[in-house]
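A single protein chain has been omitted; all remaining protein chains appear in their positions.
Take a look at chain A:
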Amino acid sequence: MADINKLQSKENTLFKSALRFYEIKQYKKGLKATEQILKKNPEHGETLALKGLFLCNLGRKEEGYAEVKHGIKNNIKSYICWHVYGLVNRLDKNYEEAIKCYTQALRIDKDNIQIVRDLANLQIQMRNYEALNETEFQLVNLRPNLKQFWIGLAFSYYLLKKYDSALKVLEAFESSLKEKPVETKYEVSEMLLFKNLITEESGDLEGALKHLEQFEDKIVDKKSLLESRARILVNLNRKEEAEKVYRELFDRNSNCDSYLQNIFKCNNINLENPSDDDVKKIIEINKGLLEKYPKSLILRRTPLIYLKGEEFNTEMKDYLKTYFIKCVPSLFNSIKNIFNDAEKAKAIESIALEYYDQIVKNGKFDGDENKQYPTTYLWILIFLAKLYDHKREASKALEYVNKAIDHTPTLVESYMLKARIYKHDNDLETAMKIMNEARELDLQDRFVNSKCVKYMLRNGNIDEAEKTAGLFTKADSPSPLADLTEMQCIWYEYEKAMAYAKKGNNGLALKLLHQINTHFKDIYDDQFDFHVYCLRKSSFRAYIDLLTYEDKIKSHPYYFKAAVALIRLYLKLNSQPRKTKEELENEKFANLSPSERKKAMRKARKAQLKNAQAQAEQNQKNDTNKKVDDDPDGEKLLNAKDYVEECIPFVKSLLEFAPTRIETHILATQVYTLKKKYLLALKSLKKSYALDKNNAEVINNIDQFVKNFNADKDTVNATSRKIIEEEIAKIAK
């Protein structure tokens, strides 16, 4: 029998061209080429695998996988087959499997650069730095003259926090060069800053400072240069020099809060708890800077934070008057943090009311000659309305906002504010109506439109909300929701999920909340392309930022919100008896008389049939390119075997990324108690107790925990039991 894995020369060239087609992403042509080879050699392993790869890239996943596996079976000793299998897995974001395949391929052909490089990318994606280091080392050995491999190696040392080795690698490479490579100014500068960063993080601050001085003129990113220098000087406790650098930075951007605060800190001012002396110093420095930068906004705001009593009043009067005249819509927001001080809040209120009286009486501020324009009056009204809304005094807030609307009925902001006031007063229906009026005033304003959608969802008008959201989504997407999902519009999905949950449509709520989780996974997966790109483009520092950001992606507030909502929903479902399909259907038509119910059910069934038909037709049309939603109503999620089990991954990520939030520990306690993992539950119970021992949920959790634990006492092993009993005695009364 002839070897099935041998090709004649003609097929061999075809095979090579197929490989090229893959590289230039001509998947359809590649598929044809492989099919041509397979006509003559139907069992050729490598071609089969390659065909599978093309199929997968064209969206025909199942067929593709079958072909690839078939290929491997026919030629298990080919690195190409294993490489292809790795590529297919990578395409599916199944990185761990992919790493295994690559390792297998390298066992067969250990010097294949392409495979080693791909492997390195996967390892960095999986944050397997030790292995990455080995792989990068191999790459340097394979091609010692390629700069990017050396950088990769240095980078892997940096990630392992072996700063000395990283620097040595970079130096060794540079000294091995006979002639300087051609580099752009930017590349040189980034390289220098990267080296500087390594030196700084290794703790050699003096060295880093010297390095900055030495190459100052070669570094083009002046802002980073100055920031690094200032940071190092502060850490070296050379505060006077540091202050100079921060002043230089402030000159570049006179609205940067952190520069200003650092200037204060360099003057040994305690910003958290300033003494009278400190306040004097702050005001003095601030005054000096203000003379130089009269247009800086934060310099105007800073004294308001630190001054007290009469001085504060004078400053505040000045501040408010300036910006009332200037008609600044965000005036109230700019002083919101000052508003937390009760005394100052009172002062602000009386100042604003005083100005209001003056304008109402004379149309001008006391002491001024010129009359104020009507807009000044309008913004005073808006300010007062916002102020009372912040204090949750709805009737007063409404009084002022209505005056504003009477004054200028075309200002969108006043309507939005009015809607907000109603929302805070829990009148969601009116809030929605007024927000819709605001929207109709300016139909081009996407922001108002989005707000309106949110208010509609809060009020439970889901269909209307979807229609309104659709005004701004892509016209050619199948539905507004599809486009918003594509755009990863998380707020919309969250609000909609909450609206569904309120209506008892738990399946769809679950589905949307899971969708949010998927977005975060996608964002994490999307970094893959940057592993090659950033090193090639020498943007190391931005790349490091990206890696740290992606590591913490799940600490995003929206992830927290969605995960909490999801766990709560699952726990709620868990506490209710499961409904059968019939019960669910009956519930839908609960308000109808029997005959009407029959009619409605018949109608629903017909609609369902029609939908299914339409879906089937569309599937045929769309062929294989578009994914089909196999669970449009979230029924599969509702049919999950164990709701509590589903919570576990979310509890784990909450514990990892939001360990300071009380909700995390409250939910973790509940989930682990239900799962009978009493030690874990106890750990979270203790944390939540420490955070707030008067929280109603915490108290309830303690009772539940004790009740469940006492029932299960005998199944828990002796040591754990002892610990739990001791610990629980401390908190349970």
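Convention: a residue touches a chain if its C-beta (ideal position, glycine included) is under 8 Å from a C-beta of that chain, and two chains touch if they have at least 3 such contacts; residues count from 1.
Everything that follows uses one rule, which is that contacts and distances are computed from a predicted model.
UniProt lists the omitted chain of the complex under the protein name "Acyl-CoA N-acyltransferase" (options: "Translin-associated protein X", "Aspartoacylase", "Acyl-CoA N-acyltransferase" or "Cytoplasmic tRNA 2-thiolation protein 1"). Summary of contacts with the chain left out: across A:Y373, A:F447, A:Y533 or A:Y549, the touching residue is A:Y373. Touch with the chain that is not drawn comes from one residue among A:K223, A:K287 or A:K308, which is A:K287. Here one chain is not drawn; of A:L159, A:L441 or A:L571, the residue touching it is A:L441.
Remark: the omitted chain is touched by one listed residue; of A:E96, A:E201, A:E311 or A:E656 this is A:E311.
One chain is missing from the display, and on chain A it is touched by residues 287, 290-291, 294-295, 300, 311, 314-315, 318, 322, 325-327, 370, 373-375, 378, 407-411, 440-444.
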